[in-house]
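So that we are looking at the same thing, I have put the structure below in structure tokens.
Removed from the display is one protein chain of the complex; every other protein chain stays in position.
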Amino acid sequence: MKENNFRWVLHAVLRYLPLILFAIIVASFSLMSSRFLDLRNMVNIVIQSAHIGILGIGMTFVLLTAGIDLSVGAIMYLACAVFAVYLVALPIWLALLAVCAIGAVFGAVNGFLITRLNVASFIATLSTLFIGRGIALFVTGTQLITLPKPVLELGRTTIFGLSWTVWAFGLTLAVSLYVLSQTTFGRQVYAVGADPDAASKAGIDVKRILFFAFVICGFLAAVSSLVSASQVGSISPNFGIQKEFAAIAAAVLGGTSLFGGRGGVLGTVFGAILIQTVQNGLVIINADPYIYPVVVASIIFLAVMADSLRTNFLERIDQRPIRVEGQGS
Amino acid sequence: MTNLTEKLPSAGAVPSVQRPLWQRLLLSEYLVVLLCIVYFVAMLPIVPQIASLQTFQNILSDMLQLIVVALGQTVILIIAGVDLSMTAIIAMASVVGASVMTGTGGPLVGSPLATPAGILAMLGVGAAIGWFNGLCVARLRMPPFMVTLATTMFFSGVAIWYVTLKSTTTSIANLPRSFVVIGQGKIYGIPHSLWVAIAVGVAIHLILTRTVFGRQLFAIGNNRVTSEVSGVPVARRVHMAFVISGLCAAIGSILYTGRLETGSPIIGANILLDIIGAAVIGGTSLAGGKGKVIWTVMGVLFLVLLDQSLKLMGLTLFMVFAIKGAVILAAAIADAARTRLSGR
Amino acid sequence: MPIWVRAEGTKTIAVLFDGLTSEFLVAGMDAMQADLDSRGFKMLQAISNRDDNVQFEQVKSMIANKVDGIVIFHTDSNAVIPAIRAANEANVPMVHFNRPPAESDAYSVAVVADNRGITKTTVQYMVDKARASGRKYKAAILIGDLGDVNAIGRRDGFFDAVDPASDIIEVVARIPTEWNADKAFSGLTNALQANPDIDFLFASSDFMIPLIEQVLTPLDKWHPAGDPKHVMFGSFDGDSGAYAALESKHLDADGVQDLFFEAKASVDLILEMANGEKPAKIFPDPGFAITQDNLMTERDRMWGYSQWKKKNG
Partner (left out) sequence: MAYLQVENISKSFFGVPVLHGVGFTLERGEILGLIGENGSGKSTSMNILGGVHQPDAGQMTIAGETYAPASSRDALERGISFIHQELNLFPNLSIEENLFIRGFPRPRPWLPVIDRKRIRRRTEQLLDMIELKVPPSTLVSRLSQGERQLVEIAKALSTDAKIIIFDEPTTSLTRREIDRLFNIIARLKAQGIGIIYISHILGDVERLADRVAVLRDGMLIGAGPIGEFSVDRMISMMVGRSISQLFPERSRARTSEVVLEVMGLTQPGMIRDVSFTISRGEVLGLSGLLGAGRSETARIIFGLAPYRSGSVKVLGKPLQANHPRAAMEAGIAFLTEDRRGEGLMMNAPIYDNLALPNLDTHARPQTGWIDRTTLALRAEELSRRVRLNAADIASVLARNLSGGNQQKVVLAKWLMRRPDVFILDEPTRGVDVGAKAEIYKIINTLVEDGCAVLMISSETEELIGMCDRILAMSNGEVRATFEREDFDQERILEAAMQNGRREVA
């Protein structure tokens, strides 16, 4: 019994390591710069982390089913490219809907490859990543495209003094929270991620759940691309490049496990904000810009390590220790 | 939506003795060779230059670096892992090695030791990063994907930063001739790097097929638990496998760096798809326990052949991207179908 | 232009860019196309997407393709040298469009705008205006990719003009962008967070203008010249966005490189080299600075203006 208590404590520490890191980071930055802690900067951080946050929320759906989607960066670029090249004529709201639809369709393709053709999600989405980028480059003629006025205005629209990106971010979070915790689909996502065999024995349509996880992921990738594009006002060929890694990082930082079934969107949002906070802080204390990725990567690494150690503990607690554990991932 | 699942092809079918031709083709391990030939012949009328000696030499010299790196990846795929960090290792080794050797401000300017020292440094970087990956995967049982992702972010960041400390631009030039030669030197049109690639290929082939270590790698990929029960030191083997892939990345880096006479942190930044793709096209399964040196070489050949032909046709970058992606996706689908056919 | 050009008959020229990531490069590619068409030459185009190795392989396959000359816009000034060597061996003339290679024994010619000089005159105009206003200024510069000689040139040009005026202008932020939009976006946002009173801004490339507008507007800092809240704003390239910003008086001055001139020069140089001549390794494009004062008189020389006219009829 004692051992177990000890395990649970240790497990809790590992579980909340990112939070602890966050506290330390915020504390040290605010010591180094008086400007860091003021409200306007907090808002900046949220605005800057919005697109990664939304992307990460989509990624969380996939990760919860123990899958992975490397193509989200490509989806971002493709969706916006099509928008900027073909849809500028449409009324803005219609165009926005179209963009989201593109994302959902792309996600559906991924879902099809994975559920119907049984391709491993890793290689499937790695390929669609390149196919998607290829098509997008074709659409834009590999050119930098300045977005039309309405989008720039969209980027600047504020509702009750808060940028629309913040609202988009909040709305996405609220809806996905609701879906995951309050709907049958949401709970089944967790079930499938925890144990697909048990899930299908329990009569859950596993393939369907997986499929829609990818559709949602694609859809949110498109939303995130709108947020990002409306901020920078133009899309260059490296738009959205390697965002998939940022999104996965955000999710994992937020305690979503790559082994599926554990985690949630709230954590992902936290993860996205944590990453952005570090970068923002580094700028404000005027650090050498080239160490940003290094610092961020180290934090991610710590989070991953904590997650795996935690998983190992959970295995020891849940299963009979007598069994030789199989390989993770 | 339910019909999504109902028409699923049933897994675990009992393999029939005599299969239709298309299935036998799909299941044959040298499918790629066939594809290469067919593709080449198909291309001849469209781009006749493809048959020129010049093109052959280009194809060869483009293959070599990729082969070395992809072989490292193959070793990892065999144990059912994946190593995303190879590109970062290439970059890191490139800049560190260059900074050791460079004629401008390097510690060993002019000294004959510069080249060997540089090469050692690069191999050291590769081995070290690989060792670290292995430590996390084998001992801490962290998922290879996440570990190598983190190390990738970390070291590609460090590589760029490192250069800013060592040079005013984002690359380190002025490498000793004796080093550059490895990457671009030729005798009778046969590049030196060919010998390097052959050496690596043969070595890995022998390790995989002829040694206890190699056979145990396959066993681990095939069924980790069975291996454990049969007395395979799984953790040690996995750890070592990552060191090997690190070394392969470093050797690849030597070739790339020599070829461009430049230590650059963006060298090979976007060859990840080619690395994994080559292995998968060759027939190495992501599920682990399957893989051969010759398969991967064939995979690389196919990718490069594809690349060259597309360039000769004057297709633009995006076409190359999309087509490559599609080909690799096709290979992955084929692999999945294979797995189903042989009723795994 | 000498008559023999037409006499040359048709030629195939390879144009290899590392990307079309800015309107300048896009227009550059078009200009090349237009110029080659006018001479009845064939153009083979390839983009390497910031991958030196890919570009090297592209050069080699172009050579295998027996092109008569290569115009290249490379990523890394060191890593391009083997490509030049390869071209020399096959004696295919090679010209660098707008971005010179590092020093080496390999022979090629680079058509380069005098980035430093142009930037200096551009920023000088801003400095003089600043002095006239009699106020003190807090300055920020958005720096390009430090691997790019041009980015370095523009940075140095900026300081050539600003340093002597250190009494009235204090540079409080050097923001590295690596020519990357969202890095520039968050970089600038955060810089303005650290120093909200920045009121003197220079962008190393015009492609940043829209995102700068995005950052400044919510902070109530995006106002035309003359408005007390106006931020002294200079940029570089001379694209259509820059022209629009000049016309709306949000942009005070813009360094313009003479794109059409550079495109034409590149092709001419290839022909000269094909004729066995050995022009000097650097072929400068003087360029010029367009400002609120000389906008109307000089705009016809600004390539972005013709682009702008195309767009807005």
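Per-chain numbering from 1; labels A, B and C assigned in written order.
Note that in this section a contact is a pair of C-beta atoms (placed from the backbone, for glycine too) under 8 Å apart; a residue touches a chain by one contact, two chains touch by 3 or more.
Keep in mind the model is a prediction, meaning the values are calculated, not measured.
Undergrad: When the whole complex is taken into account, which chains on show are touched by the absent chain?
TA: Across the whole assembly, the hidden chain touches A, B.
Undergrad: Using the touch definition from the top, which of A:5, A:34 or A:184 touches the missing chain?
TA: Only one listed residue reaches the unshown chain, and that is A:184.
Undergrad: For the full complex, which residue in B:23, B:178, B:223 or B:270 touches the chain that was left out?
TA: Only one of B:23, B:178, B:223 or B:270 touches the chain omitted from view, namely B:223.
Undergrad: Since one chain isn't shown, list which residues of chain B touch it in the complete complex.
TA: Touch set of chain B with respect to the missing chain: 14-15, 210-213, 215-216, 218-219, 222-223, 225-233, 289, 342-344.
Undergrad: Write the list of chain A residues that the hidden chain touches.
TA: Looking at chain A, the ones touching the missing chain are residues 182-184, 187-188, 190-191, 193-195, 198-204, 261-262, 314, 317-318, 320-322, 324.
The rule is simple: only the chains that are shown with their structure count from here on.
Undergrad: If I count C-beta pairs in contact for every pair of chains, which pair wins?
TA: Highest contact count belongs to chains A-B.
Undergrad: Which one of the chains is farthest from chain A, going by Cα centres?
TA: C
Undergrad: Centroid from C-alpha atoms only, then distance chain A to chain B, rounded to Å. What do you get?
TA: About 28 Å separates the centre of chain A from that of chain B.
Undergrad: Could you state the distance in Å from the CA-based centre of chain A to that of chain C?
TA: Chain centroid spacing, chain A to chain C, equals 36 Å.
Undergrad: Can you list every residue of chain B that touches 2 or more other chains, as numbers and ranges?
TA: Within chain B, residues 164, 316-317 contact more than one other chain.
Undergrad: Mark out which residues of chain C touch at least two other chains, giving numbers and ranges.
TA: As it turns out, chain C has residues touching two or more other chains at 47, 49-50.
Undergrad: For the complex, which residues does chain A have touching chain C?
TA: Within the complex, chain A touches chain C at residues 33, 35, 40-41, 44, 47-48, 141-144, 146-147, 152, 155-156, 158, 163, 228, 231-234, 236-239, 279-280, 283-284, 286, 289.
Undergrad: Residues of chain C touching chain A in their complex?
TA: Of all residues in chain C, those touching chain A are 19-23, 25-26, 47, 49-50, 176, 180-182, 184-187, 189-191, 193-194, 207, 210-211, 213-214, 217-218, 241.
Undergrad: Which chain B residues qualify as touching chain C in the complex?
TA: Touch residues, chain B against chain C: 49, 52, 54-55, 58, 61-62, 65, 164, 168-173, 184, 256, 259-262, 264, 266-271, 307-308, 311-312, 314, 316-317.
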